[in-house]
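Once you've had a glance at the structure underneath, I'll fire off some questions.
Only a single protein chain was left out; the remaining protein chains are all shown in position.
And now, chain A:
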Amino acid sequence: MSLSKASNKANLKWLIHPKKFLFFKIFVWFWLTVIGTIASLVFLSNIATNQVSNEKLRGPMQKNLEYTAKSIERSVTRHKKSVRDILSHPRLAKRKLLYLNSDQPELSLSSQVPPNEVDLSLLNFTKSMEPQVIFTEHYQAFGPIKVNVPEGLFYLYEINVNHQTPFFIRLKLMPIWLKILIALLASLALSFVFSRSLIAPINSLKQAAIALANGDLSARAKIDPQREDELGVLGRDFNSMAIQLERLLSAQKRLLADISHELRSPLTRLKMATGLAQMQTPEENQTYLLRIEKEANQLDKMIADVLQVSRLEAKSQALSLHKQSIEVIVEHVLNDAQFEANQSAKQLIVNGQLNAELNCDEALIASALENVLRNAIKYAEHTIHLTLQQSDAIYIEISDDGPGVAPENLTKLCEPFFRQSDARDRTSGGTGLGLAIAKNAIIAHNGSLTLHNHQQGGLCVQIVLPLDKH
């Protein structure tokens, strides 16, 4: 649940903190590079080009045009007609739009009146060129071919208005804003695809790593098996690591279960045999048998505690969650604790009250509280204070007036089998696992258990349990 929520949040996070996301960095840098390249290319090509583009005229079209030029020259000399007359002759005029450009603009002629959008003056700059195919936005022109007549020197062009300009030329002739927009969109899409292909496996690795850390041992990174680059190798190595980890942990789990079963079988027999012996032994010899029974019980409790700690630490303890009033749990624990405190002539003072429903494994929470309280009762001089508070979370504080704990040992106190005195005296009873169980049980409920020394001396244990939000 919490995992999917977290990933949902992470989906939007890149909008707020783009710098924290490699994807964003790669994407932006790559995109900027592509945009930069395109921009400089466009800039350079823009210096050279204007609204006109051209390529060399070759083949039959050139021959044809030269022939037309010759025939105009010939007609002018032979029939003594003006160029204008010859050009407006239906034989020429009907067929195509011919344009005779002169060095003096007012003398320039055309066989037909060109359509409005056709701007023939664009051709003025091409007069000095070899015969070309000239593309402009609205027409295509072939020429120039020099026509030498008595009226002066003309340059002949054949104009093709209806011609579709070839794709690349059209591209070249596109308005600059459109060019930039297309380049921008294309590079955006490219950069996105590129950076995604880099980041997707990393994200998949990240998610698998988080899931593994949270105890989902079957989590694997989704890596394309065809992928042979470093990321592909890394992903596959990660997966084989996860497989190894799963195997080891399940082997360990099985070992724990086996140990518990194997140790308990002889223990059960031992208890049974003791029972039989007790039935047949006269009253005065019972003490040793009672002692055997007590030690067997202690051993049993230790096995149970060790198993519980290792299960909790490996997070493999499947919590059996129920809605339970925290008040009921505390009351339940307090009944026994009050009794125990009275037995050892100490006072247990309770302040505050709780009334909340908690979705929890009640037995685990109860055992955590029980362990902490028992510990406090054991070490207290006279009184134990239990403070209950409730706001956005449940706060439980248990403090005693005992000797407290050396500051350097505070953090070690929750380690299994840690004992303050090096002598490891067991006169105080207990298995040395109480606080370890308590801490792990609270952590399993997303809470926290912290220890510190009271100013007046004595240990203070603070437990915080988050309340479910509805």
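FYI, a residue touches a chain if its C-beta (ideal position, glycine included) is under 8 Å from a C-beta of that chain, and two chains touch if they have at least 3 such contacts; residues count from 1.
Everything below uses one rule, namely that contacts and distances are computed from a predicted model.
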item: Protein name (UniProt record) of the chain left out of view, among "Small RNA 2'-O-methyltransferase", "Glycolate oxidase subunit GlcE", "Intermembrane phospholipid transport system permease protein MlaE" or "Chemotaxis protein CheY"; value: "Chemotaxis protein CheY"
item: Selected from A:Leu307, A:Leu334, A:Ala356 or A:Ile443 as touching the chain missing from the view; value: A:Leu307
item: From A:Gly275, A:Gly352 or A:Pro466, residue that would touch the chain that is not displayed; value: A:Gly275
item: Which of A:Ala242, A:Ala366 or A:Ala441 contacts the chain that the document leaves out; value: A:Ala366
item: Absent-chain contact - pick from A:Ser265, A:Asn359 or A:Thr411; value: A:Ser265
item: Touch list for chain A against the chain that is not drawn; value: 257, 260-261, 264-265, 267-276, 279, 293, 296, 300, 304, 307-308, 318, 320, 325, 328, 332, 362-363, 366
